[in-house]
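Shown here is a partial selection of chains from the complex, left in place.
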Amino acid sequence: MSKDSEYSAIHYNSYLELEKLLSAQTLRSVELGKPAHEEMLFIITHQVYELWFKQINHELYSVAEMFQNNNVDERNLNTCVGRLDRVIGIFRLLIEQIRVLESMTPLDFLDFRSYLFPASGFQSFQFRELEVLLGLKEEKRTTYHGHGYQSVFDQKKKELLQKLEANKSVLELVEEWLERTPFLELGEFNFLEYYQNAVETMLAKEKKAIMATDALDDHYKEMRVNMLGDTHTYFANIMDEKKHEELLEKGEVKMSYKATIAVLFINLYRDEPILQMPFRLLSRLTDIDDFLATWRFRHAQMVLRMLGNKVGTGGSSGHKYLAKTAENHHIFGDLHNASTLLIPRSELPELPDEMKKRLGFYFSSK
Amino acid sequence: MSKDSEYSAIHYNSYLELEKLLSAQTLRSVELGKPAHEEMLFIITHQVYELWFKQINHELYSVAEMFQNNNVDERNLNTCVGRLDRVIGIFRLLIEQIRVLESMTPLDFLDFRSYLFPASGFQSFQFRELEVLLGLKEEKRTTYHGHGYQSVFDQKKKELLQKLEANKSVLELVEEWLERTPFLELGEFNFLEYYQNAVETMLAKEKKAIMATDALDDHYKEMRVNMLGDTHTYFANIMDEKKHEELLEKGEVKMSYKATIAVLFINLYRDEPILQMPFRLLSRLTDIDDFLATWRFRHAQMVLRMLGNKVGTGGSSGHKYLAKTAENHHIFGDLHNASTLLIPRSELPELPDEMKKRLGFYFSSK
């Protein structure tokens, strides 16, 4: 490709490096003199995965960078949300793509499966990079046969992963950004107090109303009051920073108390102009968590379908391991938890005027 | 359903009115004593369409309402964008659903097709409502056998449609809102002048660079210079309000000059906080236009597959009519056109500080 000028003529073929790209499908079965038609699909599907992983990581690195310094530019939030939207769009493809791979039947796979030993998706560096970038910690991982996830990589790649683990992940960067949310107190306004009052009032009112309802029989009354009790416990926890510290230590939550309160605030007042984009950002991270889990779940299904209970090419009882990770390898679970703590808008206290102004645009405040 | 209290117990069955809903599938073929298995699919698919149309219209009415008065609350933009996102999600389903209907083969359809005469999708009131709400005008419609689209409805429904046509559509409401965009001039800053200068400088620079490029042969030089010329014409048009008025009269554009300039401004400075949501809003409307066109296109394909070139149950050569509407019944084409007028960010002049402040948050401006 001629590099001398931005006006040089360029061909689709050389721009996309198609010679290179389209010569990278070497079928083992062909090399071994026992050509298996379906091996092409196996290779291409996995190569497409790797290309998309590269793209996802390209986006995640850029998002991480925008949160890197301690002063996130609001102009960037728009871009961040757009890039996360794109990551979600890619995950849609990754999930749908499993269906294409499933068009290869288990019997077809047997035609070349034994030649691939011990290659395995466990050895995908970019996928581990993706997980670490988002914030999956080594100690949170389901181990496989007691080995850490890094054991399958060479020294150079191990070091890259360790370095990446040492850097701040998207989860940690977003946490720090949340901790800096400046609106939680202002003059008379103390968000936590406001919120606590609203919760108490709401629960008391609701209990009274339930007890007074003629249309409800005793069984249901009891049920609803019990539900209120449960709810009460959840709310009590969030008001108590110590409780939160305990949960943090046990690993049941990941975000600091301050960040958690900010998540609650953003969710409750998401329509105020300055919170609209932060709200979208948190929603996208929740989406990514869900799509990633769905991908793991579908991946586990595909492995079961392809191998039954046989061990995978990498020697793993792949299905069970993968099904477990779909359940356990959540990264942004704390954002899901916020749902538990929301209260109806009708119970929310009106924000003081000065507060409203601060959450709005310069233009409209004039 | 007991209505006396919000705490009354309620059952899934009665809440969803399932008795009613699930007794609304009367197969003509069964009534006539010649049961056709596939008629159930035909009915249910169309009923699901109608339910989703009801939901889409529910969202569109609410969006229109928020733009109704002349002072749109910025808090509502978040909600609007969310609701349009939902409409897009529903269109995804409507398009995917065609594939399910296509699982009925043409031969299966013949088992009951003749009993349906002259029922036809042309008679869907809610779909016409949807089109009118968005902003499709009667005079823009491809007519079918010379009849207006309202001719298939009874008097009451005709009047409803006429009334709806008399109200402002989403297109018109958004246009008015765009016309009120307040940032196009401020002190020294005049957006159109800024933009015009940037365009001229860019085109001149580009032409000079092309002529000076050794790596480009004459054929390509000429080609690129011609392309610049074309581009120049487009840009010239936008600078000339009279030209725009002519296009309006010819029906080649729909939005006023002022609104069009605002669309350009929002696209170019979309990352400024106060423009982030407006940009998203415009993007969603473009998406809806595209999804609607795709639905029409797929619908036309399905009709061709099901009937070949036979006339439809409503007596129309359905395929050709539908294919034409996919091409012509665009509503937000002016938003697509904005792409033609964008220039690279690197060529955009920096906004004056005072302008930047006005486009930002009250909080950050302090």
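Letters A and B name the chains as they come in the text, with residue numbers starting at 1 for each one.
Everything below uses one rule, namely that a contact is a pair of C-beta atoms (placed from the backbone, for glycine too) under 8 Å apart; a residue touches a chain by one contact, two chains touch by 3 or more.
Note that this is a predicted model, so its numbers are computed, not measured.
Q: Could you tell me how many identical protein chains the full complex contains, when just 2 are shown?
A: 4
Criterion: only the chains that are shown with their structure count from here on.
Q: So what's the Cα centroid distance for chain A and chain B, whole Å?
A: 31
Q: Can you tell me which positions in chain B touch chain A when the two form their complex?
A: Per the touch definition, chain B meets chain A at residues 2, 4-9, 74-79, 182-183, 209-210, 213-217, 220, 224, 270-274, 276-277, 279, 357-365.
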